[in-house]
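Just one protein chain is left out here, and the rest sit where they should.
Chain nomenclature is as follows: A, B and C, assigned in order of appearance, with residue numbering initiated at 1 for each chain independently.
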């Protein structure tokens, strides 16, 4: 499968970047989705802008390379138009929890049936290392030379509270698990959020730290409270599905079995309806 | 004090609107702040756009009648420029948790020393009654004639999770308590969030329901978890300070005792510095 | 005193049923086969304040309200005081004598009467229909039928209440202005309804909007009729969400439109540029209000023209047009959706509160709407940005075995990011060729309307067209009215003959944006101009006098 999913784009990630693992995982995801009856032709991706987003150029899937902070809005639009598609959106931490935080909160609130993979490297990497939403207090970057004065957001907590029905954490060193998480997220009907711990070797090389702290989470919490407690842990970093619950997706809630694209009417039919309304 | 704080603007709120109580509370707040050594000349307000925001026209305080969703950004700017001012921002629920949700989350995250009063009527009132971020599932408005398909946000929970250091709920029927809450919020150094249950008699007349459910909360929770549990209650609606904690404000963290406005340098001094840098 | 043209102004507090009083009258006139124009004037509030509706009817076409009314009904003190001088010579003024001490005209104790029934506050608006019925000479039964049809509910109270008012007015001015029937009953709608129906007729699948006056009622209308039409509507968390969800939707193959006013459109600009780069078909409806900024949300202005012409950074094809009448809005909305899809470009329908929210009778052929149908790719080897001669690459939507990559970055034909100098220039060339193709296509279309014939030349555009046409109808002015419908590309090829016409330029703008656009693009320098910018649309009789003044 990998070859078929490669493009001719030159890969410009730094050697050792955590993004490679996400790219590899995605290639496996496509295969596993196929096994589950979701053909590659139905898998559509979106990306924001940043190092993470380059995955769009490297992965031979259809989709929309969107704007910084809008990947999850674009993804919702694709799903809204054609609910038969499986939509995965790649976001950076800056994308997801700064410029685009409103869309994240609302994608979760309305339970849009998309999967958002956040490449969380705790920094604005592509713009040369400024602090981001998940940067630690004290983080020094070119816009905060004396250190970040803000405390970081906890993405899992925010998504759980906003109403996400599938919340998970992966780690780039655990590619197999990451693959499974993304597959599970994409098979979940409703909004799936996956935070991926993705060290930036250049700006936030936390492999060593993560290797110590990340622990496999065997099974999802059975309540939101438990999931929140897990998400708040700071001594160890559980990786796995934190929480999963069922609720009608935004698309289903809005229009049931309708499909705007495949149900597009012929002209005569539409004009007849318009005529009716004009009376 | 009331007279001095009135303007000649014609009040165009519906008779019985919960906003009147917030206006009245604010007039008392100004007096109480004065007792605490904060003169009216230092109290500055901002407002978004909506029914709630008309308070700006009715209250004789200096400030900035901003844009829909930006009241809390404008407020942060005022505080950033001159930290000697006490800044209170009025927001609607649409303002605060739809168009402006990013600014709310970040005002809390960075602990900007402003007080945000959200007139939560669970609807976009001024634009004729569309569902808003806190509208109940099933709420019928002109943009959702078959009912709101989304679940509401819990503003208190979101603000607690985002890092607000003062979180409270008031109810327009309890004007005295509301006054005290706003005073406490404004005296708190850091980001203060006050959700005010504000029935819209026209669109969401929930006085009866609230009168049943609202209960005075005697003292703040001692932990974030407790505060969250209180905020999640749905059978009764506690009103009071849910949570209060100490943390350096954004402004202090950024520049300590500096004040951009009062420390504005004379030209010669600034030019000397520029010369130094050019070398 | 039979007159063909009859104007009715009814005013009162918001929440008293003023809009209903106006629209029911308009409906009634339309049911007589007459032409009607209804203008709603209301402040930005929910209850109280001062609303009024001006409804004018005639047996000939009519494209404006008038402010000299044959019947003025004031339900409260302020309305009476504001509008009593709006009565035409010989006209009738009816006021609520319970709240006005020494009124002028026919005082009726409306509040006292209303008190006799439940919900007196809601009832009072029915006075309008009663007074109108009396003045135009309906019988009490005819009035009851009118009220039954328009108010539908609570008739057991509404009809007796109305009958009381009717009697009081009929006594003094009964049958003063009998109205003749018109030729046939026409549809009646607001500009926003026409736009909604137009995009629906063109094949719209998805409509997204965040509430913002005066565009909001497009969302309301489509939401109310979504299942009937098969159009999905959604109100996301902000205008930025609206436009970005919309672009995703369009890229997945759904005909998609969005609607907002200036402030919301401003927030959409980053994504309009994205639509330019990624070549996403999208229609944005921009209905302007008095600005800048929050401005005067429920009042009209043409202050957003220049702003609408250059949305988004960078160079790409932009299409902007503005309808002159409600009738035109229907076809133009459809046409713009079609152009957006034909050229995979953002298209903007620019209009104003005055068109969006005014309501008029019209002769509408529903077929008179384009159908948005993209040129689709066929076979394999798909390249999203295939470098076609006309700059327009075929479309394809998932699910598909082909790779379909839309992108905001500069790209090669497949859609892969590029930083290569030659590749960058090549794609710029492609987009420029598309811009040319759009221009060529517009040359084959009707892009400018001309009305009448006369020595004077008048240039106008957008909703002001309705005012100008009506001003000419009610005066002896002989003029040629030229109305560019398309504003970008600006149809200069149609305007060469006016190079030395020194036209009168009429617009609702303080800065004269349309005048300068004409001068800059078509090198047509105005001989004179008439501008209004107090939030109110031109009044045709006043406008006629102004035209006469400047035409000298």
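One rule holds for everything that comes next: a contact is a pair of C-beta atoms (placed from the backbone, for glycine too) under 8 Å apart; a residue touches a chain by one contact, two chains touch by 3 or more.
Please read all numbers here as calculations on a predicted model, not as lab measurements.
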Left-out chain, listing which of the shown chains it touches: A, B, C
Looking beyond the chains shown, say which of A:5, A:80, A:98 or A:241 touches the absent one. A:98
Of the residues C:156, C:419 or C:476, which one touches the chain left out of the display? C:419
In the full complex, which of C:288, C:505 or C:543 touches the chain missing from this view? C:288
Which listed residue (B:76, B:111 or B:128) would be found touching the missing chain in the intact complex? B:76
Residues of chain A in contact with the chain not shown: 10, 12-15, 49, 51, 65, 67-69, 98-99, 101, 124-128, 130-131, 133, 142-145, 202
Please give every residue of chain B in contact with the chain that is not shown. 7-9, 39-42, 44, 46, 49, 54, 56-57, 60-67, 70, 73-82, 84-85, 102-103, 105-106, 254-255, 258, 260-261, 263-265, 267, 270-271, 273-279
Could you please point out the chain C residues that touch the chain left off the display? 43-44, 240, 261-267, 269-270, 272-274, 276-278, 288, 290-296, 298-299, 301, 303-304, 306-307, 309-316, 407-410, 418-419, 421-422, 424-425, 428-429, 431-432, 435, 509-511, 513, 520-521, 523, 533-536
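Simple rule for what comes next: only the chains that are shown with their structure count from here on.
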Two chains sharing the most contacts, counting C-beta pairs only: A-C
Quick check: how many Å separate the C-alpha centres of chain B and chain C? 36
Going through chain C residue by residue, note those that touch at least 2 other chains and give them in order. 237-238
Multi-chain touching residues of chain B, meaning two or more other chains, are 98, 101, 133
